[in-house]
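Only a part of the assembly is drawn; its chains keep their places, and the rest are absent.
Here the chain labels run A and B in written order, and each chain numbers its own residues starting at 1.
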């Protein structure tokens, strides 16, 4: 078995989650390619060195340009804020490195399109790329996709997606980079709305064709992180709501917010179809609910514990009933990415998939800017 | 204690529910006015006589015009399809009868406005009127309103309302009157959407100021009830989705559908505010969930069993933990209507409230007819 030398750019929340994946994936999955945690890149040398020590990287660096072109790197894993994704990814792809990039793919549609094109070109040379919609790889979500593909819900009538957080309810919460449009692109929309839109499309296999949306910034000024006595403007949305239609005729509602008091990280997705329904809720992440009307008057939503060895990804882990946690989606992502590289196939979600989500985010922003006017996707 | 002689028009589903209320209300509540189930009115003499016998009415009749002007009637209770509400209610009010009218108040905004005006005029003469949004009187819903009024959620950020049914999923389900625009006005929109819009406004005390909506008829032809070998056109919506804003600055999503497979009668209402959240779900109708962040890191959604004697309406019934059912909302409605008559006050929801909901339904239809364009309410 050969190895793949990973360079990871960024070492905050996502960096820790990705490190956990690179550290453990080959201990549970037969990936055909052992990852080496070669180099961690950050802007501040001292803090990067500390993070590298804690997270277990072989070395650290501060110049990502040098690293992504280095002969000693096979995979570039981008865990930085969205404003830097395009530049890093384009350079890495140009250097022939496989690229795993956190979502949203970019901060603008234009950047995302460029990245998708570059990824498609690189794929001709066997260079693989993937965007990090990790929630796809929660076993219950993957099972939801499998079951819908097998016909478990029939013709889809409704998709109901919510991603609810509450970390901004307090107006004294500081103006972090995620609240600044130049860094983050958008707010709840791109950070968590992107996930719920991706999950809706991923699980159903349908594409959203049009949207009507509204966004809102409930708290417009917040204290600066470095100097709480001063405040700055919040330049992104706090919340987004949208209606949508899919190419399969489904009627959808979506919501993403950081102001749903008490809902820490509640991703809710329900699909109702002509022959059944499926519902997922990340607060109970090892469970998928399934309603099958063929049980007649003994029908009811079944609480499937997605911990059986026949469920996606589960055989690698623990016995039935011994659930997984948030981080396992990252391990599964690393597994799928490494497997694709080893097998010479293109993994999903591709940069093209990521760009399509970026177009969706763009359409939502456009609709929200025009009083929820209907905005069609190409 | 004096009595109030009730004439009820209509004896189907709603007629049975209202009869249960008139039969029992004074056995549990001190209403100051004992209802007499005087006369039941229906179109077909035989079937009306049978219903009167079953439901316990003193006599039956087929000519509502005669009944609503009779000296032997004090209260007219309208349980017919929406296309007849206006005519009956206007005649009854003109005859000085107190009127309880099922929702939606009418099939058109014009009719509803006429009814509201007539009710306001009649009120000057001590004639009372009320529209039957009974879900307001589920104790958990009434408690939700009380708690919001007391500040339990603070400034409201989000309202999330769904009314999900599934009785039309089967395309062989027949073309009943509720699927015909001339009888029912609209489909899921007016039948159940009206309820969830009313509940959102009732519990929060806020008014919806604008909407963007879509409606859909998934199954456009259905067999005729009397001759299943022939089919007819469904002329109402099967489902409605909407975004909305309130005068209090909340961002809302609403959905009403008869195609949510497995969701028999799921009314879901969640309100997130700056200082708390409340959530109700009719499948668990004796419970109200409350999140209070002041519990610090021991906060969590509390499952309040709304069966304490201090909760709205509950003292009249059973000990704590012995829940109520669907029909009790009708008993509470009769209690509040009779009490208002006895006390000489105007009950709520008034016909004016009913007309406001009708304007909302009209705005939703208008928006849905214009590709979800934003439609403001006056």
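Here is the rule we use: a contact is a pair of C-beta atoms (placed from the backbone, for glycine too) under 8 Å apart; a residue touches a chain by one contact, two chains touch by 3 or more.
No experiment lies behind these values; they were computed from the predicted model shown.
Peer 1: If 2 of the identical protein chains are displayed, how many copies are present in the complete complex?
Peer 2: Every protein chain is the same sequence, and there are 4 of them overall.
Simple rule for what comes next: only the chains that are shown with their structure count from here on.
Peer 1: If you average the CA atoms of subunit A and of subunit B, how far apart do the two points sit, in angstrom?
Peer 2: Chain centroid spacing, subunit A to subunit B, equals 42 Å.
Peer 1: Per the contact definition, I'd like the list of subunit B residues that touch subunit A in the complex.
Peer 2: 153, 157-158, 160, 162, 164, 166, 169, 212-214, 216, 218, 239, 241-243, 245, 249, 251-253, 255, 257, 259-263, 272-277, 291, 293, 299-301, 371-374
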